[in-house]
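Here the complex is missing a single protein chain, while all its other protein chains stay put.
Letters A, B and C mark the chains as written, and numbering starts fresh at 1 in each.
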Amino acid sequence: MTRLHDPSAHTFASDNYAGAHPEVLQALVDASGGHVGSYGADPYTARLREVVVEQFGEGAELDPVLTGTGANVAALQALVPRWGAVVCATTAHVYTDEGGAPERLGGIKLLTVPTPDGKLTPELIDRQAFGWGDQQRPQPLAVTITQSTELGTVYTPDEIRAVTDHAHALGMRVHLDGARLANAAAALGLPLRALTRDAGVDSVSLGGTKNGLVLGESVVTFSEEARAGLVYLRKMDAQLVSKMRFVSAQFLAMLEGDLWRRSAASANARAVRLAAGLADLPGVTITQSVDANAVFVVLPREVVEPLRAAHHFYDWDRQTGEVRLMCSFDTTDEHVDRFVDDARALLT
Amino acid sequence: MTRLHDPSAHTFASDNYAGAHPEVLQALVDASGGHVGSYGADPYTARLREVVVEQFGEGAELDPVLTGTGANVAALQALVPRWGAVVCATTAHVYTDEGGAPERLGGIKLLTVPTPDGKLTPELIDRQAFGWGDQQRPQPLAVTITQSTELGTVYTPDEIRAVTDHAHALGMRVHLDGARLANAAAALGLPLRALTRDAGVDSVSLGGTKNGLVLGESVVTFSEEARAGLVYLRKMDAQLVSKMRFVSAQFLAMLEGDLWRRSAASANARAVRLAAGLADLPGVTITQSVDANAVFVVLPREVVEPLRAAHHFYDWDRQTGEVRLMCSFDTTDEHVDRFVDDARALLT
Amino acid sequence: MTRLHDPSAHTFASDNYAGAHPEVLQALVDASGGHVGSYGADPYTARLREVVVEQFGEGAELDPVLTGTGANVAALQALVPRWGAVVCATTAHVYTDEGGAPERLGGIKLLTVPTPDGKLTPELIDRQAFGWGDQQRPQPLAVTITQSTELGTVYTPDEIRAVTDHAHALGMRVHLDGARLANAAAALGLPLRALTRDAGVDSVSLGGTKNGLVLGESVVTFSEEARAGLVYLRKMDAQLVSKMRFVSAQFLAMLEGDLWRRSAASANARAVRLAAGLADLPGVTITQSVDANAVFVVLPREVVEPLRAAHHFYDWDRQTGEVRLMCSFDTTDEHVDRFVDDARALLT
Partner (left out) sequence: MTRLHDPSAHTFASDNYAGAHPEVLQALVDASGGHVGSYGADPYTARLREVVVEQFGEGAELDPVLTGTGANVAALQALVPRWGAVVCATTAHVYTDEGGAPERLGGIKLLTVPTPDGKLTPELIDRQAFGWGDQQRPQPLAVTITQSTELGTVYTPDEIRAVTDHAHALGMRVHLDGARLANAAAALGLPLRALTRDAGVDSVSLGGTKNGLVLGESVVTFSEEARAGLVYLRKMDAQLVSKMRFVSAQFLAMLEGDLWRRSAASANARAVRLAAGLADLPGVTITQSVDANAVFVVLPREVVEPLRAAHHFYDWDRQTGEVRLMCSFDTTDEHVDRFVDDARALLT
């Protein structure tokens, strides 16, 4: 196969426009060759189990899956029975960006709440957390939060704890969509468990692809209850990979050392630099707290298309002119500075 | 990440115990680096589209997915409406080995028919193909066949044509589960299209993993009708990969040249050698025609466990002592001869 | 069996607190005795087919089902393919009161839009009607409106036509949840077809239970396209009744003459009388246009519970003190006047 793309190209479109981290690619090569057991009966998956305990503590388990949608669906199906509903933010990826898979594939009714910044709070949860015992209402039995959020904001451990305490007091479980959990943990300088298990979360969709894997997602659980039936659900949801060694090896590359943090911290730092560079330009408004690797910003309309042509990014709100700028593990200071320079040149 | 396994280990357990072909790993490395569009808007997926037309003719389209179960479910959902049912062999992978995903995730009722050798025929299809217009019967609107079959047998083009002509005359469509289509095509010395499009098949689950990919499956369709809604169904079924370049690049490595045929032909040749070596041993009965890369054989009970300890394989029918021996792209003559020698030593 | 209730009891809780109209009960008795074909092969269902053509015109078909949820789910499944999504008001019964059945049983993603009065308009539809071809977005392929709405308001034929013209121009179909269609038609003095077929609607959930049936709902369609697979979907959705003569006979009692209009007009007239009686009481605010058989009203908090104890009704918005008062086919002027008198006595 011939290389067909320019490996120096960069965008601010999404962290999945990036390729894979070289250490991840090397892990694939190292894990190949010879025969090992399929469907998880291999030494890489076994080692990954140990690493997950090291990262998240005794009893933590990680089940590799293939897509973020698959991770969310399987995790939520394991958390609630057939009649359970799940409270989420109206901006939640699980509600807006998964083709209806949670409802249709997962059979999960989502109960949505508008938020200013992508974060749920006890008060916001209460807008949908009611009606237990009412046979006509889907029963609210779990909450799902996203960390870092779809708006680039980050929950502190205390904010998560407020959510989990409140939910648990109501008999609800808490799932965390951690497609970008690494970015949140890196931003706060905390281990992954501080934002999940230690904050009372029951299960996590732990992302890999947006943090530099070729492809690989996972569900991390902290109790037998949160993992009930998960391996069967994974198969039913078409998320069971036969040569699982290749997904596990990528997660090993990411989690065994500090690659997850290095990659996430680098992306975060670029977002901070980008926001700082843009903040003072005329007509530019940063609209959300830049807590992780995303910058939400309103740009004057006349500069949007010239900037997009050179740097590629997506609209967030066409009415207000808000756009989303994502930094990836491979975004460099030069990429950022070029964007800021181009914006400044267009604006002044 | 450290290598944790013995790259010289070999088994006859399954073609998914093997790793990835080195050319496939190299394609991953070449496709990485820099930014390209996600969800299929990348040059590898674009080039793959051309290659698919080269292989299958004008109008053929390939949509990458992640698991064989996902490929089968999405392909069948696209072929039949909500009320459609699908006729298959009782041995079909889609019925026995997919955790109920076709029924539960896909909403597809499977109507099964026993077969002697894993192959459907017009007569066998007729055992379930009836009841159109009967509001209480799931409507039989498609047939799915497996090539090569779960029993290691291979349909000839004429046998497939008999199925497709019959099905089409009844208003039914035909899907082919081609997890091992490459093995069938290599065995018959035919191009992939001779066994699919040219034989009247409407859509194909074209496998990659069992033919040497890291992970990657696909749905190949030959008409707009067979592809209706497929891209939405792929997302709904949690089969849409964000960094699609990495799945497409693997398929390019496999399909652009003759890697698919080299790998499959090699596995097939080992199976023939294995069957030939075993056929004359005392108490040994080859139970199915060795058309592709599987050998189904009844071994005397006393030799099964010693052989399994050294070579690993799976039981097929514990009552009769029938076992399944699978050869992979990386099975060598030495692996085969060692098995035959061990069997002979135990039996004589 | 002994009578266990007071047949003179009345409430303003819901039109399903009422019993059945005596003419409907007589129809059940008349339809019983002897053997007729099951699952619709009976003379009552045959006659109903003729009556539906009389009411809705050539090509109209009515398929009896058992619950309003079942009617909505089956009708929408027939209107859109597996990947279709349906735009509805956030107050729509299908979204708020059906236990998630549309999503979970029907596999239908609902795309919701807030409305001031329960009515969709072209502008409101446009808030969710976008993203065709975007593989990550459930495809908006239908709109569902409720007539009369969950807020007691009624679309005029022109308002419905605006919706259907807009939707059709976008390639979307239109379903009308007519659990209380009779009330709307009676209020406007129009035949049922003026608000459905003649206004461009593709299919209707035509309610019976809230208009005086024992139990019975139906799906009415005006084209082969809107009815695709409906009889199979009805069975799959557990809505096929074996002794269908008994549901069809009830609909005959309702539709063959003018019982549907008499019952609905009576309920509507009581609602108008009730609103008129309440409107001028101190501290009372009628919150929605009283177009059909419901009155939405804010009552001073101190009178709510005493009134509820005597007349039973449900809260609509606990924060504002808004309650919903429903009139039924058997609500009389005396029931209404007693309520108004009680309210006046408490308030003055």
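Rule of thumb we're sticking to: contacts are C-beta pairs under 8 Å (C-beta built on N, C-alpha and C of every residue); 3 or more make two chains touch, one makes a residue touch a chain.
None of these values were measured; they are calculated from a predicted model.
A.B. asks: Of A:46, A:170 or A:228, which one is in contact with the hidden chain?
C.D. replies: Per the contact definition at the top, the residue touching the missing chain is A:228.
A.B. asks: Among A:81, A:189 or A:282, which one is in touch with the chain left out?
C.D. replies: A:81
A.B. asks: Taking the full complex into account, what residues of chain C touch the chain not shown?
C.D. replies: Residues 1-11, 13-14, 16-20, 22-23, 25-38, 42-44, 47, 66-70, 73, 98-101, 104-105, 209-210, 214-215, 232, 235-243, 245-247, 249, 252-253, 256, 312, 328, 330 of chain C touch the chain that is not shown.
A.B. asks: Can you list, in ascending order, the chain A residues touching the missing chain?
C.D. replies: Contact residues on chain A toward the absent chain are 39, 77, 81-83, 107, 135-136, 138-139, 228-229, 231-236, 240.
A.B. asks: Need a quick check: the contact residues on chain B for the chain that isn't drawn.
C.D. replies: With respect to the unshown chain, the touching residues of chain B are 82-83, 85, 97-100, 103-104, 107-109, 135-138.
Note that in this section only the chains that are shown with their structure count from here on.
A.B. asks: State which chain is most central when centres are taken as means of Cα atoms.
C.D. replies: That would be chain A.
A.B. asks: Using C-alpha centroids, which chain lies at the maximum separation from chain C?
C.D. replies: Most distant chain from chain C: B.
A.B. asks: Taking each chain's centre as the mean position of its Cα atoms, how many Å separate chain A from chain B?
C.D. replies: Measuring from centre to centre gives 33 Å for this pair.
A.B. asks: Between chain B and chain C, what is the separation of their C-alpha centroids in Å?
C.D. replies: Their C-alpha centroids are separated by 50 Å.
A.B. asks: How many Å are there between the centre of chain A and the centre of chain C, using C-alpha atoms for each centre?
C.D. replies: Spacing between the chain centres: roughly 42 Å.
A.B. asks: Of all residues in chain C, which are in touch with two or more distinct other chains?
C.D. replies: Residues 82-83, 107, 135-136, 138.
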